Structure formats: C-alpha cells, structure tokens
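Chains shown are a subset, placed as in the full complex.
In this document, chain identifiers A, B and C correspond to the written order of the chains, with residue numbering beginning at 1 in each.
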Amino acid sequence: MIVIMKAGATPTQLTNVIAQIESDGCQAHVSRGEERTLVGIIGNGRPFDRERIEQMDGVEKTMPVLRPFKRASREFHPEDTSVTVGGITVGGPDVVVMAGPCAVESRERMLEIAHEAKDLGAKMLRGGAYKPRTSPYSFQGLGEEGLEILAEAREQTGLPVVTEIIQPELVPLVTSYADVLQVGARNMQNFALLHAVGKAQCPVLLKRGMMSTMEELLMAAEYILSHGNTQVMLCERGIRTLETYTRNTLDINAVPLLKHLTHLPVVVDPSHGTGKRELVEPVSRAAVAAGADGLIVELHTRPDEALSDGGQSLRPAEFRELMESVSRMAVAVGRNA
Amino acid sequence: MIVIMKAGATPTQLTNVIAQIESDGCQAHVSRGEERTLVGIIGNGRPFDRERIEQMDGVEKTMPVLRPFKRASREFHPEDTSVTVGGITVGGPDVVVMAGPCAVESRERMLEIAHEAKDLGAKMLRGGAYKPRTSPYSFQGLGEEGLEILAEAREQTGLPVVTEIIQPELVPLVTSYADVLQVGARNMQNFALLHAVGKAQCPVLLKRGMMSTMEELLMAAEYILSHGNTQVMLCERGIRTLETYTRNTLDINAVPLLKHLTHLPVVVDPSHGTGKRELVEPVSRAAVAAGADGLIVELHTRPDEALSDGGQSLRPAEFRELMESVSRMAVAVGRNA
Amino acid sequence: MIVIMKAGATPTQLTNVIAQIESDGCQAHVSRGEERTLVGIIGNGRPFDRERIEQMDGVEKTMPVLRPFKRASREFHPEDTSVTVGGITVGGPDVVVMAGPCAVESRERMLEIAHEAKDLGAKMLRGGAYKPRTSPYSFQGLGEEGLEILAEAREQTGLPVVTEIIQPELVPLVTSYADVLQVGARNMQNFALLHAVGKAQCPVLLKRGMMSTMEELLMAAEYILSHGNTQVMLCERGIRTLETYTRNTLDINAVPLLKHLTHLPVVVDPSHGTGKRELVEPVSRAAVAAGADGLIVELHTRPDEALSDGGQSLRPAEFRELMESVSRMAVAVGRNA
C-alpha cells in the first residue's frame, strides 16, 4: 500500500504515520517528491488495515497496490477450479445449462417444468423455495414444501437442484434437500449468510450484487472460501443502470475479466441479466462466446401463470432454440455443449 | 394500473388480458387509441401483481398508477409519526443528534466516548457490536460483549443505545440490550431480517441501501410496518455514485422528498453520507436546513486508533462545533436543538 | 399519454387539464378510479409536450404511452436500414470490421497501420484528427493535417475513412476528406452538432453517450434523421458504471434491444467498451454473437508509443486473432465475416 501525505503535512505527522506502520509489523519506505511525500508500506503478508492509516492527520489518501482477495485470486491459485455436482462439472470443457422456474409454485408445475428441462438438455434444475421479494405483499415462496418438491423433481429427472438460501439458520434445512446453495444478488453482502454458507459442505452459486464491482463480488467469494468452503461458482446476473427498457444490464465484460482475476467458474444468468424474454437467447449466445462456463435460465411451461418473473421466462419451444444456439456457440469457441 | 398493449396485439390477446384481470377480482377498462390499446385496471383494494400481466402475450408494458407502499405512505396516514426512545422523541420539534463510534472497540474507549457524547449534547448513543465488513479479514465487532459495553454506557450516561442487527436470530439478544435496532444499508433488502425486526417490540432505524431508490426504502419500511412494528425511523446515509473524492454522496433531496411521501421520521447520517471528516459539519447543517428530524454522527476520542471508519469520525472538539452549527440551523428553521 | 391527477385534485384542476389538452388539438379521455382520476390523451399525430401538462396544478405525473422517437423506430419503419460506404455495407449480411488508431499521430504511423488493417481484413479505417480529451494538456489531434493523412491512407488502401467531428462548423471540412462522420460519446447530446451532421450528405456513426439510455441514443439519432440525413449507424461503446477494473462496461443487451427498437445498423466498439486489450477479443466475439452488424476496433502497430488509448489498442498479431474469432462467430450466427 502507498500512503500519500498532504502537501502541507508536518514532519511529526509523517513520523506518526511511520510509527503506525511499524507498530503493525510492516516497514515504511519514504519517498519525497517535489510536491508530495509518499510512504510505501512493505507488508508482512497479512492484509493491512487501510482505514487506520487513512484517518491519520497529514494523510491525503492511500492507494492499495495488491488486490484485497487472496483465496479467490488467480494470482495465488493459477489453475482453474471446477465444481462438480451430481456428476456435472461446471468450469470444465462443457457449457452447463441450468434451467427451471423462478419460484417453485406447485408440485405439478414444477415436475412438468423439470421434465421439460431434462428433455431439452438442461443439466441442472433451478427453482426458488424462499423468495426475496421487494414487496411484503408478493408471493414469498413455498418454503420447506418447495424444497420437498425440488427433491422429488431431482429424483424423477436425475438433475441436481440449485436453490436460494436467504437466512443463515436455514442452511441445514436447505442443504438437506438441495445440491447447490444459491446466494442471491441482494444477499451478496449479507455477511452472516456468507459465513454460514462458508461453513456448509455444499457447492455455492454466488450471484453478483446488483450494484457490485468485481472486487466486491470476489471479496464476497473470499468470505465463503475463507470459512472453508471451496466449491464456489460466481454468477453474473446483470447490474442496475439508468436503462429503463431492460430490467438489468448484463455485464459481458465481467465474464472474461473474472476468468482473468479468479480461478472460480463463471455462470451467466441471461434471464435476470436482461429481464426480457426476447433478449435471453441473443445474450446467452454472447455469454458463451465470451467464455462463460454455464448459464442459468428461467424456464416455465406456462409463463402467463407464473407467480414471479414470468416475463423473462422462456417457454419450452424458446428454450429448445436457446439450447441449439448455445450449442453452436460452444462449438465455435472450442467447448462442448 | 394501466396495461399498454403492443401495436400489433390481437383481439384474443386483449381478451386474455381482460380475463386475467377479472379473474383477479378487478375490473378492466379498455381504451382504444390510434396506435395502442390501453386497459385500465380498477382494483379491489388489494395490491395487484404487475408481473402476472406484464408477461402476457400482446402486452407491451404496464404502468402503476398508485405507489406500492401503503402503511408507510403519508397519503394513507397524513399525520407525522414520531418515535420516542427513553424519553427522546425523533420526529417532533427537536432535532435529535445520535453519536458514538462506528464500532464498539473496548469498554474503556466506549465509555470515554459515551461520556463525551453526553457532555456535548448528544441525545442517543450509537456503536456497532456486530459489524458487516466487506473483507473477511477486517474487525467484525465484539458481538455480545459489545452489547454489554453499550448497556453499561447507557447506564452511566442515560443515553438510549442504537446498534446494528445483522441476522434474524440475533433479534432477541440485541433487543435485550439495545433501545433501537439499526438495519444497515447492506441489509435494507435482507427480507428475512426485515421480517424479524418487524416482529420485534423495539424501534428501528432503517438505513437506505447504497443504491436504493426512495420507493425501495419505503417498501423496506413497509415490510417492517406490515409485520406489526410501527416504530420505524428512516435514515438517509448517502448513495453510491461515480464520485471518487467522497465515499458516498449524501442525497439531500431525500429529506424533503421523504417528508412528503411518508409520515415516518427522517434521520441523516453525514458521516457515512460523505466519508470525509471535513465534510461532516457542512453537510449536517444542510441536512437540518432541509428538514431532517435527527442526525447520526460518528464520534471518536481517538480516531487514529479506530478499528473502522476513523477517517470520517469527528473528534470531540469537532463534534462540539457541529452541535453549535446544528443548533443555529435548527433555530433558523424553527426547531429546537 | 396518460395524465394521473393527484389524490386531492379539484374539479377545476381537472377541467384545466382537459382544456389544455384540447387547446393542443387533442382529445381528453377521463377515467375515474377509486383513488385517482386519470386522463388519457388521444393525440393528433404530432408529438405532445409532456412537460406542459406535468406542471399543471393537480397533476401528479404523466406517463408516455408511445415512444418519443419516430423516424428511428422500427415500428414505423419495419425493414432494416443499411448504410453503404465505398462499396461496404453495414447492416447487411456481412459483419464489418473498422480498425485503426485512436488518433492520427503521424503520416508514417497512420499509413503503416492502414496497411496492416487492410492486410488483416478490416473493411474501413478509423482514426481521429480532432480528439476530445478530458485534459487541456493532452494531445488534441493533428486537425486538418490529420484529415489529409487519412485521405492518403484511403487512397493507398482503398478503405473508407471514419473520423470524429467535434464542432458544427467543421462539418464541411471534415466531409471533404472523410467517408463517415463519427459523433463521439461526449457529443451525443451536443444538439448543435447533431443538427449540423443531420444537414450533411455523409453517413454518420453515432456513438452512445457514456451514461445514455437507449431512448436518449435513439432521440439523438432522431435529431440527425429529422434534419434529413438518413444514413445513421448506431454504436454501442460501453457505459460508465461503478466498476474500477475496466474503463467502461460494454452493454451487450443494447445490441439485440436496438435491433428490436430501431431499423438502423448497430456497431460495437469493444476497445472503448472495455478499455483493456485483453478483453477486446472475447467481448468482440460476444458482440457478434449477440447480433452486431459491425465492430470498430483500435489497432496500433506500436501501442507503447501511442499518444492516446494505447492500452486498449490491439497489436497486429492480436488483431489477426480477433479477425479469426469474429469470422467463426459470424458463421455460427449465420452471417458473413
């Protein structure tokens, strides 16, 4: 880290900064320019608390030299990590498609969708039993009953199940039914939840927060990794921008950038990433072209009756087309579909 | 709500939309323009599920006519709500200043700060025992020990205590020590937490999410209100923008706008709202000038040693000046300080 | 357009609104709900001034039913528009790649790059003679000398030239040398410039503003179209977000969304859209996969010596790889490369 002193910093202020650095077990390296004095901090391997220095008198600002994440960093872990669930590997040569409804609405509908997903080539099943909704008056999910339905759908189709976890104390219950715990965008910085999920013996699909930077996403992954769970998949699901014609703006840069910054697999959610059914397929093509390891797509047999997100859910015929497109793209970038 | 049909919507699609509206117990009112057909929905008093319609074939978009919050709305509750804690009323004629460190760091420091806060005129004490931190390697708070220290500080100074709650299952524990539960910005849409807090018999300080709109803040308040807890104070604490010279951008418009939209009291956090010590006082003046009911300010006797947020914490001498400024402003807008 | 009256609007206020609508030659259609009265405006074919109504007493807000752009709209012009420059058609079956340096720096360097571009399969040449720079101390371009060099590069290679226009009065000069006028992101709402360019007999490449919505981009295109110039290509070049690891965030959703909203061709700039050399190729693949009609790419033979944007410019070997990738992608989506 580098400390930039204010133009008028006094010698005493500089001495104090150096003393603070040394008391933290680091070395200070002073460099005097024409207009500013800089202090380089040579660390001791442990993360340094930037704020401690930044608030000292005479300090203008600090600038990090190293990235704040370690376990998630490709620099410290150059080889790709892959996550295998029920025989399906995310982060390997195959582009893995996960599909299903936004929410589990009923046993009948869920099983119907699960069979369609299976028949059309999806490799995992998604569906929410606990739904974080912006209105207290909207459908909040079926809870444990939804988990039971998901488990039945897995039994009938053989597809592993991805479902959202919204509360630390539900981890034991949800892991007893599901194969992958999804941490939703609104919970990406719910640190109590990240902690609980980090203690679980279950793969995690960590969705990027709606306004989060790459660094924040990777710090959230670092939370999970640092608590012992190394089976983390990252999911780009669109960020919030000023655009009003779409619900979110899928950040396509994130795909190759994440592949560069981290060894963790990268999944893309084109359904939330666009919020519009007609954009799901072209944006899925783009995601695979850019190097995504998987897609998580909303599929519904009767979207007009869906209790949430119907407008961005594909119908089976549309999903079939998407699978064909994705397949062509996967081949064009040298992967399997 | 108004439904706008696509330019080429078929009569069957229109019929389906009308049928759906009627099956939800509402009336449909069709209006045919030159280029578009509109359908007005005349409700039955219950909130209408917008997505259900939006996903139907032939529908271009829907537009809400009414705001989605009711209990938080001034329209349905014209008089100001005030929240009284330990004899201190927020939302009345007084501008209430809450002060204290970002985090409870030690018994000695907390008590020292608490006495300063009391002596300099603060009316409530703030301090975090559970800290949501972006890095798993940063100080995470003292937990229950911190709560005990806060309770001791209250005993010694008589100041009610505001502290953050980060997990639903901690509600019984935290309410056994604290006077006000603070829901932090990162948890504004942690619906499991809002639910738990809504069931508690304890006033809540609900901070606006870093990227949240007024409507989302009010919907979060609606969650708490709809679960039975009516003692909710809203807190504007700055939003995230492209600016790099400040940590957040305090949204001053939010103060009069919230006073217009809702009956709940409005508190401003100039410390997080700016992230820079030298901006705290001018922005506090602005907040009071704009009509804030209270301020929540970071105060530290030794900010250079603070474990978090030291750079935005006021020292006692600076806090004294702030109190004088706030007092002059309160008088100038016809309030007490 | 729909007018929503305030909850407490008086009959006189409603009467005034109706009178205003009728005085503008439109019809008002009143609809009284339980909680709000709405007034639908049935237009006379001319765009209606929303603000006029919105500011009237008793009006809560207005909601547009129709999109504000007409000439740019696919609804009013269902067939694709293509723009042909020097025998090269953008918006047809070919994916057209434009390449060249950010700025024309010297005759020697520009000609060297132009020949590389030509040899490696680019179909148009880009290069700035007038550079909008955020610092008055940065290189501002060679001006007319740069235009002369570009004309010479075209003569030698046969590639049509795209160059930026930054000032209305330069239109005659720039069109005397260049084949396509580029309106840069910072000038997307420089209406005096859009007016001037709209009067020119020269194709235009209109770049999306860094924080512009789709609607604003299409309204900027509408300016040009409404002044008589129909040869407009739109260019997605990344938007500004909170991300700090990239310079901009390429909005991939924009590609299929623009193809849906407008008949104009859509070009993508992966160089500015990412700002990082290593992301240019994967994001170019994504752009073509999503349906882009062309790419505009920064190419430099000696990026280490470039006077601007060197860090995002491809070297010839990297550009060759990009051309191969683009070609595979074009074929995979059924186009020519």
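List of remarks:
Just so it is clear, a residue touches a chain if its C-beta (ideal position, glycine included) is under 8 Å from a C-beta of that chain, and two chains touch if they have at least 3 such contacts.
Remember, predicted model here, so these are calculated numbers, not experimental data.
Counting every copy of the one repeated chain, the full complex in this structure comes to 4, with 3 of them shown.
In the analysis below, only the chains that are shown with their structure count from here on.
With centres computed from CA atoms alone, A is the chain lying nearest the middle of all the protein shown.
Chain B and chain C have Cα centroids lying 39 Å from one another.
Between the Cα centres of chain A and chain C there is a gap of 31 Å. The centroid of the Cα atoms in chain A and the matching centroid in chain B are 26 Å apart.
Among the residues of chain B, those touching two or more other chains are numbered 240. Remark: chain B residues 16, 20, 46-47, 49, 51-52, 54-57, 68, 132-140, 166-169, 186-187, 189-192, 210-211, 216, 219, 222-223, 226-227, 240, 277, 303-313 touch chain A in the complex.
Across the interface of their complex, chain C is touched by residues 211-215, 238-239, 241-246, 249-253, 255-257, 260-261, 273-274, 276, 278-279, 282-283, 285-291, 328-329, 331-333 of chain A. Interface residues of chain B, counted against chain C in their complex, comprise 2, 4, 7, 29, 31, 33-36, 38, 40, 42-43, 45, 63, 65-66, 75, 240, 242.
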